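The other protein chains are all here in position, but one chain of the complex has been omitted.
Showing chain A:
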Amino acid sequence: MRENHPQKTTEDDNRSSSIPDLARAEIAESSTSKNRTGLSEPVPGSNQTENPSPFPDQVLENVLENVLHFLSSRKDRNAASLVCRSWYRAEALTRSDLFIGNCYAVSPRRATNRFSRIKSVTVKGKPRFADFDLMPVDWGAHFTPWVSSLAQAYPWLEKLHLKRMTVTDDNLAVIADSFAGFRELLLVCCEGFGTPGLAAIAAKCRLLRVLELVESVIEVEDDEEVDWVSCFPNEGQTHLESLAFDCVECPVNFEALEGLVARSPCLKKLRLNRSVSMAQLHRLMLRAPQLTHLGTGSFSANENVDQEPDYASAFAACRSLVCLSGFREIWPDYLPAIYPVCANLTSLNFSYADVNAEQLKSVICHCHNLQILWVLDSVCDDGLQAVAATCKDLRELRVFPVDAREETEGPVSEVGLVAISQGCRKLESILFFCQTMTNAAVIAMSKNCPDLVVFRLCIIGVYRPDAVTQEPMDEGFGAIVMNCKKLTRLAVSGLLTDRAFEYIGRYGKLIRTLSVAFAGDTDLGLKYVLEGCPNLKKLEIRDSPFGDGALLSGLHHYYNMRFLWMSSCKLTRQACQEVARALPGLVLEVINNNEDAVNDIEILYMYRSLDGPRDDAPENVTIMQ
């Protein structure tokens, strides 16, 4: 029962509140009702004028708040907020983590109006396909409007997590200035800022515990490069627990870094960039043997040192080390240094390390406790077989391509996939790039690894069929959705007909995220998915022959989705117009990079929004009305 009727309990009818103004204010604030689709719309003839509701029971609300305080899952909280207005209010007062999955789905003002006691904010911006240069550079996802609203509404904000947002140095300066108790900044796949912004954070956020820059592009203009590491307070101990700057391309002041590490007794996670050499890494490790997560920087030497320090014993001294990454310019000769810690490792990221099978084997044979492994396909099927033989507890595997071009064959193949499936039965998440694959291998994995939650197979060869049978890859992916009953995320590739989508629609009932490229035959394919997958939240499709009919078949579902992306498909403006008219709560952005395309839609990016179309769209973005 999703309709929000103001549920008045009998107690409400009989008692009067001692805080009438508060009650009226709360009623005014929540004079919206949520309809079935989860959107808030103003209720015609709201209670204020016609029907003054009785004052809510303040004691009951206090009790409710105390109870709801313990709810941490946002799904639970969202559900609780729909029970009635009283619960809505109480939930709004007790929510401390604000999660905005799409920065354009709701305005900053609306969010800060509803929730007044937020300590932590997560905002996500661009859709994932923006990572692959499919979107214009200036598309949007600006953090600026958010930072000003947040600065005003939440002076006690402690944590900020941003993903795929455009963040400027100015934004970072505002953060540094506005939040006295600021503790944690996490920027993932963000861009638009540089070292001056980092310097502001380092200098002013005295209580900073976490500063993590992950796969973000830090712009470096020669004139403006700032020694941000030196900007941390020079005296006294810091509160730093995690410092990750492996994506920062410019070199850091090593002396300042060493001093900083020495003054940070709580430091557990340190991820260095590739300007840090092996010898420098050694010095840092001696200062911080308490580290649990280490990004090793370049893992290579810069100068010929007369006497190489004993790297292995530095690693051995870090008894708590469970996660290793970095290896940005790895000299394989140094690999033995990490042998002492391998047995304790639960996470190893070699995805920037061009190591071959033998080199991987020398490491992996010690890694009995490994749960997460990221590698390049340079390790070959041979290396994957070694992983399968040792890492019985593996939960997550990612195999990235060294060479991202299409080839007839590649270093990893169905052989490696089958080996992994046989050895790593507890696998939950896999991302696997390869040149060719077979249905048999994928079917084997579907049977051997029933716990799979994430299955992302990227056959780099476009439209590539089963390497052995020449059949489409339908049966393989069909087996995955059929046998992996916990699957929530799926990415498909290779030669696929509508049949594959029929399988997905029939069996993929829990799927929330689906990525499709160069697949399908007709509109039916997309229809199967839109009609069959009730939990679908994020759908990204490129270069597939799905057209207007398919688009219109999803009208019943689009309000339940975070977004739909369709690029280089067969959509026309008319269909998009139709959708826009049928579902006014959606924003349909048509992005044409090519000016010649008049009726064809290059990119459709569609999402629900409570606050209508945005006003910061660049020229090549048209918003359908």
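Just so it is clear, contacts are C-beta pairs under 8 Å (C-beta built on N, C-alpha and C of every residue); 3 or more make two chains touch, one makes a residue touch a chain; residues count from 1.
Rule of thumb we're sticking to: contacts and distances are computed from a predicted model.
Student: Looking at UniProt, which of "Glutathione S-transferase", "Integrator complex subunit 9", "Nuclear pore complex protein Nup85" or "Auxin-induced protein" names the chain that isn't shown?
Tutor: Its record in UniProt gives the absent chain the protein name "Auxin-induced protein".
Student: Of A:Glu65, A:Glu225, A:Glu308 or A:Asp393, which residue touches the hidden chain?
Tutor: A:Glu225
Student: For the full complex, which residue in A:Ser378, A:Ser421 or A:Thr513 touches the chain that was left out?
Tutor: Only one of A:Ser378, A:Ser421 or A:Thr513 touches the chain omitted from view, namely A:Ser378.
Student: Would you mind spotting which of A:Asp76, A:Asp138, A:Glu407 or A:Asp616 touches the chain that isn't drawn?
Tutor: Of these options, the touching residue for the absent chain is A:Glu407.
Student: If I consider the whole complex, including the chain that's not displayed, which of A:Asp76, A:Glu215 or A:Glu531 touches that chain?
Tutor: Within the whole complex, the residue contacting the unshown chain is A:Glu215.
Student: Kindly state which of the options A:Tyr88, A:Tyr104 or A:Phe129 is in contact with the chain not pictured.
Tutor: The one listed residue touching the chain not shown is A:Phe129.
Student: For chain A, which residues lie in contact with the unshown chain of the complex?
Tutor: Touch set of chain A with respect to the missing chain: 129, 131-134, 189, 215, 217, 220, 222, 225, 247, 250-251, 254, 275, 277, 280, 298, 300-303, 328-329, 331, 351-352, 354, 356-357, 376, 378, 380-382, 400-411, 413, 415, 433, 436, 438, 440, 458, 460-465, 467-470, 472, 491, 495, 515, 517-518, 521, 542-545, 567-570, 602.
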